[in-house]
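Right, chain A next:
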Amino acid sequence: MKRHSVLIPTVLTFLLGIPLAVLLWKAPLLPPNAVREGDLVDFLFRLIAAIAGFVFALIVSFVGYSLIAFRRRPGDTSDGPPMHGNVPLEVTWTVVPLLVIFGVGFLGTWVLFEIDRPKPNEMTVRVTGFQFAWLFEYPAYGIRTNELVLPVEQPIKFEVTATDVIHSFWVPEFRMKIDTIPGRINVKRYTPTRIGEYTLRCAELCGAGHYAMLARVRVVSGSEFLQWVAQQSGAQAPEETLSPLAARGKELSDQLGCLACHTTDGSPSVGPTWKGLFGKEEPLADGTTVLVDEAYLRTSILRPGEQIVAGYQNIMPAYEGRLSDEDLEAIIEYIKTLK
Partner candidate 1 sequence: MRLLWSLGLIRGLVWGIVGTAIGIGFTMLVRMALGKPAWETAPVTFVAAVFGTLAFLAGVGAFADWWRWASGEEAGDPPHHHEGPEWVRYFNFDTDHKIIGVQYTITSLVLMFAAGIMALIMRLELAQSGLQFVTPEQFNSAMGLHGIVMIGSILLGVAGMANYLLPLMLGAPDMAFPRLNALSFWVAPPAAILLFLSLAFGGFDTGWTGYPPLGAVGATGKQFFYLGVFFLGFSSILGAINFITTTLKMRAPGMSMFRMPIFVWGVFAAAWIQLTGTQFIGTSFLMVVLERLLGMGFFDPEKGGDPVLFQHIFWFYSHPAVYIFVLPGLGVISELLPVFVRKPLFGYKWVALSSMGIATVGFLVWAHHMFTVGLPNEANTFFMFTTMLVAVPTGVKFFSWVATMWGGKIEFRTPMLFLLGAFVTFLLGGLTGPFLAVVPVDQYLHDTYFVVGHFHNTMFGGFVFPFLAAIYYWFPKVTGRMYSERLGKVHFWLMLVGFVAQTGSMFQTGLFGMRRRIADYDPSLGFDTIHLIGSIGGYLVFFSMLIFAYNMIRSLVAGEKAPANPWNSRSLEWLLPSPVKGVSWPTPPVVVGHPYDYGVPNATFVRLAPAGGSDRSSQTTTPAHETKEANR
Partner candidate 2 sequence: MNTLEQLRAKKMRVGWLVGAGLAVTTVVEYYIAVGLARPLVPLAIVALIKAWLIVVYFMHIKQLWTSEEGGH
């Protein structure tokens, strides 16, 4: 029996493993990071990737070498050498992974507590998820919107919750995600460092419209943020031209998230636009057409699945039992005003 040396696969491991580890350390495998906390996450990610790359090379080198060197030669029907085990070897490959694990684990723990550490002068933003839209509240400014606008370099404390089912607050460029759970308020902290536009994506399956549950996120400079705040505060006041009922409807449709999917300026979105909707003839998915009157709007809000407008998906949640009659009337009144 010829003794095979482990030299070749060992050399192979390093020849393969080191470049692979370096490659995985350096490669831009994730989208660009836009928050300070993300730096630590990316560091951990790269570290694990490099270790995994090296282990991959180790196993592949040894298995690959074995497959070639120890394949059965034609005509050979004998058995291999009866090696039953080797305790020092077993102990080695129990203890070494254990040490690596503890190393990575301690780093992970440190990062975890570091990214969740409260920071001075945080700005609080309350996030509410519901089927299938997001609502953002800025308690300091009394603003409620469907678009998340954040000043750069400002530590933000997000308090997230949900009203119906579980959603998850995730901006890929902000790295960490946090579930929004009915009856609970979860906290996550981010400090945006990069001005730009991002997309908030719901990351927990929440029903048929889950895939489309997005919101726009803008990270802007401090001055631009203050401008936006001033604008929003103005916009929150009901416009004079609206009757009190319609103004209430406008406010409601913002709070309930209607405007996340339905535009009021005629531009296309997830659901049909409200501009000029009232009194229009809408083609339905079943081939018929329907006149948009009060009765139709009422059914469509309470039980959206009954009549679907052609070209749209049935993803709107049913508001039956969630809206009082007065609120429903207010919203319909508001839709009527959008000529």
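If you want to know what made the cut, all candidates are chains of the complex that A comes from, given by their letters.
Assume a contact is a pair of C-beta atoms (placed from the backbone, for glycine too) under 8 Å apart; a residue touches a chain by one contact, two chains touch by 3 or more; residues count from 1.
Keep in mind it's a predicted model, so treat the numbers as computed, not measured.
Undergrad: Only one of 1 or 2 touches chain A in this complex; which?
TA: 1
Undergrad: Under the stated contact criterion, what part of chain A meets candidate 1 in this complex?
TA: Contacts found on chain A: 1, 4, 29-31, 40-41, 44-45, 48-49, 51-52, 55-56, 59-60, 62-63, 66-67, 70-73, 76-86, 89-90, 93-94, 97-98, 101-102, 104-105, 108-109, 111-113, 115-116, 164-166, 168, 170, 172, 175-179, 181-184, 186-187, 199, 201-212, 214, 313-315.
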